[in-house]
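One protein chain omitted, others in place.
Which chain is which? They are A and B, in the order written, and residues in each are numbered from 1.
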Amino acid sequence: MPHTEEDVKAMLERIGVATIDDLYCDVPQEVIYKEEYDIPSAMSEIELRRHFAELGNKNKPLTIFAGGGAYDHYSPSVIAHLLSRSEFYTAYTPYQPEISQGTLQYIFEYQSMISELTGMEATNASMYDGATAAAEVMFMMVASAKKKNCVLVSSTISERVLNVVKTYAKFHGVVVKEVPEKDGVTDLEALAKMLEEGDVAGVIVPTPNKYGIVEDFTNLADTIHSAKGYLAIYADPSSLAVLRTPAEWGADVACGDGQTLGMPLAFGGPYLGFISCSKGMLRKMPGRIVGATKDADGKRAYVLTLQAREQHIRREKATSNICSNQSLMALYATIYLSLLGKEGLKEVNVLACDGAHYLFNKLIASGKFTPAFDKPFLKEFVVKTDLDMEKVNAKLLENGIMGGLCLGNGMVEFAVTEKRTKEEIDTLVNLMLEA
Amino acid sequence: MKTYDKIIFELSRPGRKGYALPADKFDTDGLSAIPADLMRKEAPELPEVSELEVVRHYTNLSSKNFGVDTGFYPLGSCTMKYNPKINEEVAALPQFNNLHPLQNADTAQGALELYWNLQRMLSNIAGLAEFTLNPYAGAHGELTGLMVMRQYHMSRGDNKRTKVIVPNSAHGTNPASAMVAGLEVVEVKSKPNGSIDVEDLKPLLDDTVAGIMMTNPNTLGMFETEILEIAKLVHEAGGLLYYDGANLNPLLGKVRPGDMGFDIMHINLHKTFSTPHGGGGPGSGPVGVAAHLVEFLPNPHVKKTEDGKFYVDFGKDSLGSVSTFFGNFGVMMKAYAYILTLGKENIRNVGPLATLNANYIKESLKDDYLLPIEGVCKHEFVFDGLKDKSTGVTTLNVAKRLLDYGFHAPTIYFPLLFHESMMIEPTETESKETLDDFIEVMHKVAKEARETPEEVINAPLTTIVRKLDETTAAKNPILDYRALKEAAK
Partner (left out) sequence: MSKILENLRYSDSHEWVKLEGDIATVGITDYAQHALGSIVYVDMPEVGDEVSQGEDFGAVESVKAASDLISPVSGEVVEINEALEDEPELVNQDAFENWIMKVKISDPAEVESLLDAAAYAKVCEE
């Protein structure tokens, strides 16, 4: 706050009041807070750095072998460097396109790249995270289906995502029914029966699912479309470099979390939600959307478009209430995908997949673990064991390793990314067997 | 100097690499274990570029942008204050940045302590009992807060309360959030000075009303002087008061929303607490509540045991979840650093100096611009366009002309109460010199509007692109590179 005493004096004079307190003359005296705030005394940068160092020392970053919705993928050094350009991060929403072409163009590039990964025709400028994106997709399907109010969600979707979807549904008044699982994947027969009961606006299914399994959705789109419903696929965008895309499955809309595009784990956020859809659902898609156009001199330019869907115009008739999204994280994803590109993203998946299968094979070979499911997986998988996993994980923690997630019933879930080396995996297995 | 005009895909050449990954030392071929019909047929058309090309491309793109670090950004209702760089530094510390949200709490005590401290400090600043840090943005906070409101009534078996009262001056996210939360919006009228018309409010308050959603100061920057009366009326009718924290800045250090009778509020960390706007996020929208509502806060929550250990809690009476994990933790770290930098001494000055700056500009420009509401404002105020509209120059024209002079335009055409609204919020981090520069330019534009209106009407004249065709963009949307190539044919 740069004000000098002189500044304040001159300004008060111009305004015509004696003190700054006079500017609050219209505030009832009884609500003016006269006590001291219960926050520490002002810290200088030196003290602040010390404080954060102290707090930081109470944390222990680990070698990570778990996923569950957040994955330890490689973050290229260039990205943090470019994101620290103040013209990007101190800018506001690009409502004045003439001076925001930087933001608008990177969002356009982001939209293009996510559309390439999902195969769909349109992608928006980002959502908060995968879970809230899925909830908004539920609303999209209900809004598009007119008079149908039920959405089926596979119980093989991450529990955390399902909780958010159910919370949104509860308050908005949508009926959510869970499709049961069979052998670790969505029970498609049960799903078909549930569709026959009618009133289903759409279905949300995941791949890879919460067990890391790559699901087979053969005929699913046709089944759902015959029942006049929509198909939404919740997908890991990084995996779409190699896995069959939502578009190839015949989906109408795709969503998921972009954290796997090299974003730091950061104790839970900021991450990145995405939504891609077919042209037919475009006007029900929430969030900002950037379009390409020309200016008065014929130059190529970018602008926020289809704003008539949004809250600042439609208010309570908007498709959603979203205003700020995760724009800078969309820039993160764009730079990541530019650096890695077509070949690099595939390589990330190959490395992660090979590492995961290497670990899987070692665990099975040890005789102490058996496969939980007989289904294909990419970088995350579930095994069963009689070992006391709490004890095992505590030992791993002492050695700076985050072990697999305990799912109950002796099931443990491991995830391996391109950052895990053969040595790290060998150490993990040895420590677990010794415990 | 030529303006950079490439799109990343145009720099792509097959075989170019911008990365280096470790060699694959595993003897397994994992992908072969996945059936072929579960794999994609063709590779995605992502660009293949070198690292240098990526750096140049995005560096050049950034030069086409205007940020707070570039110049004055008087966007009303956005609180574009300076983003301190020390905040960026601490938020990137690897001891925090590399933590997995599900890792054992024993190995994340520092992060949990920070989180818990922030919950507590915001509670003290807001005058409320407890905060959730889960919501990712202001609108998300509004939604969460309204969910708390509904959960409260539902838990008492009171299912009749399906309406929420919203002033007609409210920001668009308010009624939109109400709609998403399953509430019906009932509008209450504003008096000519933008304040809620209490006489219009009284007949609206019955047992079908869940509460009122408002902000103070209101969207015109005027303090709602009858707030205690409004709080009394709403509470008597069995409703709750929700505070839209977008306008918290002038109250920071001076008034606490909880003390005014608000039961629920959200805060925009990316407004009031200096975290960067990022071109549209990530933000953070923590929600605070009064004591009788704490049990309904979303999961997960962070608590502290008696012997000082921090743990993650999942309350059984919670409304549910609105986030996958803890929320935008990286953003919270910056807000936390900001509060510690201000300290109890300086937080007292935020509101008053923001208010001083706004009133200074208002008094200096009301000769040329139409001030619809007399009287002291708080952190922002509204002009209803130029005083002299005889030459046909609109608020839009003025806004675009400001771009030519190197200023970001204020918020235009909001609030909807006036036809030519121009909402100006300088924030407390701007010096008198900057304000004087802005005042001078605004006078200059007003003079141009009188003497050479074509210059203003045709503005912007000097920006890198001008007068974008938004109509065709909406009619025939081109939303990605494939469509752009198609259209060029």
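Basically, a contact is a pair of C-beta atoms (placed from the backbone, for glycine too) under 8 Å apart; a residue touches a chain by one contact, two chains touch by 3 or more.
What you see is a predicted model; the values in this text were computed from it and never measured.
> Which of A:A53, A:A308 or A:A365 touches the chain that is not shown?
Looking across A:A53, A:A308 or A:A365, the contact with the absent chain belongs to A:A308.
> Check each of A:R14, A:R49, A:R283 or A:K346 against the chain that is not shown and name the one that touches it.
A:R283
> On subunit B, where is the contact patch with the chain that was removed from view?
470-471, 473-475
> At which residues does subunit A meet the chain that is not included here?
The list for subunit A reads 283, 307-309, 313-314, 317.
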